[in-house]
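Okay, handing you the structure first.
Note that one protein chain of the assembly has been removed; the remaining protein chains are unaltered in position.
Letters A and B mark the chains as written, and numbering starts fresh at 1 in each.
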Amino acid sequence: MGLFRILTEKPWLHSPQTPEGLTFEESQISGSPQKTALLFFMGVVFAVFGLFITAYFIRMELDDWRPMPESTLLWINTLVLFLASVVLQLTYNALNSDRANFVKLGLLAGALLTAAFVAGQYTVWQQMNGQGYLINSNPANAFFYVLTGIHALHLLGGLWVWTRAGIRVWTGTNPEKERLAVELCALYWHFLLLVWLVVFALLSYT
Amino acid sequence: MTTYIPIADRDEELHDHPHSFITKWVFSQDHKVIAIQYGCTSIFVGLIALVLSGLMRLQLGYPDSFAFIDPADYYQFVTMHGMIMVVYLLTALFLGGFGNYLIPLQLGARDMVFPFLNMLSYWFFFISVLILLASFLVSGGPTGAGWTLYPPQAILRGTPGHDMGITLMLASLAVFIVAFTMGGLNYVTTVLQARTHGMTLMRMPLSIWGIFVATILGLFAFPALFVSAVMMVFDKIVGTSFFMPAILSLGEAVDHKGGSPILFQHLFWFFGHPEVYIVALPAFGLVSDVISTHARKNIFGYRMMVWAIVAIGALSFIVWAHHMYVSGMNPYFGFFFAFTTLVIAVPTAIKVYNWVLTLWQGNIRLTVPMLFAMGFIFTFVHGGLTGIFLGNVTIDLPLSDTYFVIAHFHMVMGVSPVLVLFASLYHWFPKMSGKMFNQTMAKVHFWGTFLGTYAIYLPMHYLGFLGVPRRYYSYGTTDFIPDSAQTLNANITNAAIFVGIIQMLFIINMVWSVFKGKKADPNPWEATTLEWQTPENPPGHGNWGSKLPVVYRWAYEYSVPGVKADFVPQTIPPEEVEMEEGAGPYIYRGEEEHA
Partner (left out) sequence: MPFIVVIVLLVILTLAFHFLSPWWFTPIASNWGAIDTTIDITFWVTGFVFVAVNLFMAYAVYRFRYNKNRKAKYEPENKKLEMWLTGLTALGVASMLAPGLFVWADFVNVPEDAHEVEVIGQQWQWSYRYPGPDGILGAADSDKITPTNPFGMDIDDPAGRDDLLVNSQTMHLPLDRPVKILLRSKDVLHDYAVAQFRVKMDLVPGEVSYLWLTPTVAGTYDILCEEHCGVGHFIMRGKVVVEEESAYNNWLATLPNTAQLTAQLQGDAAQGQAFYAVCAACHGANGEGNIALNAPKLAGQEAWYTKRHIQYFKSGVRGATPGDTYGPQMAPMAATLATDAMVANVAAYIESMPSTPAEQTVTGDVANGGRLYQATCGYCHGADGSGVWAVNAPALSGMSDWYLVRQLQYFKSGVRGKNEGDEYGHQMTAMVTGLADDEVINDVVAYINTLR
């Protein structure tokens, strides 16, 4: 349903039954409210990171900017998060093909991989701190810590989505809700992987 | 007709009916109770901010008479007054209060889509208010940085509350943003997915359109405040240099270098300008419904009104730097932002035209809500027009940072939205409480507020032309401010104190009416929208009894030719509409037009 057609209808003219008017179903957004809310939430998170990154570019132009060294560990962490995202997608696929055992395993594996990623990020922090790249010694460092920190916090916040999915899967009373919960969980992880890839690219190439 | 079960009416989505006092009135998940909680909390902090403004005005009007207000106090009053009014009163009351109350009721839903999240939203808001008020108690007091909280000043020693005060303020804002995001996701999702059968998007009352678009603005604008607050907290506590350049502060070198104070301003106003419309758009929506109902006429140009709301919302994200014409940013930006800012005047003007054209050939009942709505049109026209002065980059040169700015934004986003709040509170009070308010007291309240505020702000513009700067504790002697300006300032203070006191009438009226007021008719204004058609008054838990309402038409079916009554509620089936003698059956004007 085109937004244009919705916004140009003359609401005083027709009834829902008349053929020329929009029916109520046509003006509805399909999908579950949970999904809609998550999409909007991802929009909010996108705005947060978008603004941080804009500020990053503006601040970068000033002359005291000294880029951080690269860390190999970040590449490994990226791989781990990528795997977490893939595993959760496979879990969702498995749910559709009724391989119940794999679903529980997949959810657990996804959580473990995510924990490994967060731990890995923390290790990078410690490395950087140890080498004297303190948060207040240069704005590039400050952005590094803040961006990675906020990203990790959003992943930890994902635990809430994950727990919901876990409860649905373990109780297993409502297959439709179970599928939705796992789908949203996977979706959120893909989104945070994408955000991380952007942040990582930004930190590595500037 | 396909069988459609609206989301909010699916069995498993309905939460249990609350039984104990605690679940019914404290940790309630009912949107109506949450709305009232939001309303009472925000009005309470609003009263604190009102008292602060009174103290501030006493100092300005009588600079030598109130020794207990020292300069630090004054700047703290200014700051807290501004921040509380903009964020904790206006934003919270329009969206948390009216958004919560009206969205499910006007859309025919049983509740918000996520009632638990809705309850959390209120309690996070409550915590943010507690943190905010705590700053009055810590050593050094609340921040006195001005509501814009500009660094470097906000976190340096020369500003009151540079230590605990500013930290608590930023923390409170962060919690508020979390609360708003939880509420906002709820409002947006409910509007998109929980409308009852027949309620298409273009059949929604304009109140919902205003609240809906404002919520989207809030969801995407508040992150900018969040980001700038996070970065400022790091500058303050960890010693980073996001915004802080090398500085010699009161003789001491600070441990920062290279940061950009203007970067903060860009982030702040990227939030701050949409924030103006986060307050204004719900006001536009609510006042449209009030005007249409009491003028007994459909809102003129409904579609144009919706488009204007959407257009203003979109444009509000590309005008922010008009707050920064003289900030020292690249002056070439001035061309772009002056252009976009004046473009936004066009959809805004259309809204004003449509309000007054709704009056034309109406059948106007000058009830209390209508009086406030008319007062709003007057003040909004005045405040909107002075905005054209400030938005036009050249004129901003002499006028920015003077009393003209104060007068302008108080007219346009202080007095105007507040008049709408009163219009709406009086309009929906019979629904919320089931009681009628006292008409006489309400009328006195209107005249006092309307005339009093105009007496405050009209002269203030002229002090601005003179060049009297804002945020001055006292003026001392200058070569261009005559003594008469001080006399005028004293009169402004008298008017402000009068307006402050007369607000007590409102509080008394509301409290008295809740307990002792006459029982109200379920639809005292003879309105068409759904909330007036509930089976119980005030609506009970779940709003609609056993069966959700079905919507047959748009929200503005007033004074339809041939129909006996001068309004047709959205829920009445066409065949049940009573017609005048000899008028034939009730038809959709669609068929009429196509014939």
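Everything that follows uses one rule, which is that a contact is a pair of C-beta atoms (placed from the backbone, for glycine too) under 8 Å apart; a residue touches a chain by one contact, two chains touch by 3 or more.
Note that this is a predicted model, so its numbers are computed, not measured.
Only one residue from B:Trp123, B:Phe317 or B:Phe339 touches the chain missing from this view: B:Phe339. The hidden chain makes contact, of the residues B:Ala349, B:Ala490, B:Val514 or B:Met579, with B:Ala349. Annotation: of B:Gln153, B:Thr449 or B:Ser513, B:Gln153 touches the absent chain (contact as defined above). For subunit B, the residues in touch with the chain missing from this view are 63-64, 67-73, 75, 144-146, 148, 150, 152-153, 156-160, 245-251, 253, 258-262, 295-298, 300-304, 326-328, 331-332, 334-335, 338-339, 342-343, 345-346, 349-350, 352-354, 356-357, 359-366, 371, 374, 377-378, 381-382, 385-386, 388-389, 392-395, 397-398, 400-402, 451, 454, 458-459, 462-463, 465-467, 469-480, 482, 484-485, 488, 556, 558-561, 566.
Heads up, the rule we're going with is that only the chains that are shown with their structure count from here on.
For the pair subunit A and subunit B, the distance between C-alpha centroids works out to 32 Å. Remark: subunit B residues 1-2, 4, 7, 113-114, 181, 184-186, 188-190, 192-195, 197-203, 219-220, 223-224, 226-227, 230-231, 234, 238-242, 255, 257-260, 263, 266-267, 270, 298, 302-303, 306-307, 310, 552-554, 556-557, 574, 588-591, 593-594 touch subunit A in the complex.
Residues 6-18, 20-22, 24-29, 33, 36-37, 40-41, 43-44, 47-48, 51-52, 55, 58-59, 62-65, 135-136, 139, 142, 146, 150 of subunit A touch subunit B in their complex.
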